[in-house]
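Apart from one protein chain that is not included, each protein chain of the complex appears where it belongs.
The block that comes next holds chain A.
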Amino acid sequence: MRPPVIFQTTPFFSSSGDRRLNTLAKHFLQTESENNRNMSTSPTSSHGDSVFAHLVLAPEDPILGVTLAYNKDPSPVKLNLGVGAYRTEEGKPLVLNVVRRVEQELVSNPARNKEYLPITGVADFNKLSAQLIFGADSPAIQESRVTTVQCLSGTGSLRVGGEFLAKHYHQRNIYLPKPTWGNHPKVFTLAGLTVQTYRYYAPATRGLDFQGLMEDLGAAPSGSVILLHACAHNPTGVDPTAEQWEEIRKLIRSKALLPFFDSAYQGFASGSLDKDAQPVRSFVADGGELLVAQSYAKNMGLYGERVGALSIVCKSADVASKVESQLKLVIRPMYSNPPIHGATIVAAVLKDSDLFNEWTIELKEMADRIISMRQQLFDALHARGTPGDWSHIIKQIGMFTFTGLNSEQVSFMTREYHIYMTSDGRISMAGLSSKTVPHLADAIHAAVTKAV
């Protein structure tokens, strides 16, 4: 029987309150006057005062807030080029066929249960994820020098890695490229590291400031942690060439800097999983240590399922196993163990050669569509005679283009053309289609020729 839910706003000195105060009195050894003092001195004891009254409204997340603003706009021509989530030519989100197939299998399999995963997550998933990024024949894997733990997508992997370093690594500085994904500084600061920057993007060329990068890494104290975007740099889309990567690697190793790769777009950048993993693999091949955060949000379309992995490549198997035990101590007080659904899907896809092959085909289709959008946008701006050099649109790689538009121009495009993007001028190419490219080109053209 359900008891009735009673919500009287009990005045402090009602009769039932009095009764309880009397009962309470026997727990007080103090005098009446001390009682009164206790009741009046605490600012939180009066009815209704919150201990969190001093909080102010936090600003919207600059990236995720774009989608909120987009959702509110009633215009039929609105375009969401904010968050990096893939859209089809029809502008719809996409769940990959391989994912749907595995989902159906999971649902119809009565033997599946929902028990807690181990703290480190699904073992198969971890093993296969390491193979995916390092290559199945990687010596580090053969020698058991890699520890891999399932985490909550890229963000979770970065945070767990950051907290691990703050607890166990002798250096607190982590160097982030300028610019970088907006969430990076917050992740590492809250993890307990000190954020520094190194030059990366050259606005004049809309390309890599290679000299600045080498200078800044060269000046970093020995042992500093260096965050590297494995491929498809977010937000600029500017990646080092293979030759530049080799120079970077040599410098990092000679200065005994510790590389921490963020790999959120493997397969999505060039369309080839192996090609996109090359920078990471070259750092493993030289025998050194590194961390890598992997995400399956984009390349397997598993965004909301929060699937990712943190791998730490160590000098020896013994160290790797100690590292793993300490990673568990970071994870347990954060969320105990990771969510089961997404990792189970990924493991099933990676393990089965048919599903894996089908996945690579679907992945290439997504990457190719984005490359084609780049070409179409470039051609459309060229056709309109929009002033400026727009070749960076086809030179940059991955989901994002750093247009070079400033925040006034961005506001103009939002106001007049209902184009939603982050104020740094970053657009998600995945949000474009052949139908909407002309509208965007018009907006860019107008912004560049009209706005001050």
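Following the convention adopted for this analysis, a contact is a pair of C-beta atoms (placed from the backbone, for glycine too) under 8 Å apart; a residue touches a chain by one contact, two chains touch by 3 or more; residues count from 1.
The rule is simple: contacts and distances are computed from a predicted model.
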* Structure fact -> Complex minus one chain; that chain's UniProt name from "Aspartate aminotransferase", "Coatomer subunit zeta", "Electron transfer flavoprotein subunit beta" or "Pleckstrin homology domain-containing family J member 1" is "Aspartate aminotransferase"
* Among A:Q131, A:T197, A:Q278 or A:Q326, which residue is in contact with the omitted chain in the full complex? -> A:Q326
* Structure fact -> Missing-chain contact, candidates A:S50, A:S75 or A:S353, resolves to A:S50
* Asked: With respect to the chain omitted from the figure, which of A:P179, A:G271 or A:G288 is a touching residue?
  -> A:G288
* Structure fact -> Sole touch to the unshown chain from A:R172, A:K186 or A:R384: residue A:K186
* **Touch list for chain A against the chain that is not drawn** => 2-3, 5-10, 17, 20-21, 23-24, 27-28, 38-39, 41-45, 47-61, 64, 83, 85, 93, 95, 99-100, 103-104, 106-107, 112-119, 152-153, 155-156, 159, 163, 168-170, 183, 186-187, 189-191, 222-223, 249-250, 253-254, 256, 258, 286-289, 297, 301-306, 312, 314-316, 319, 321-323, 325-326, 328-330, 332-342
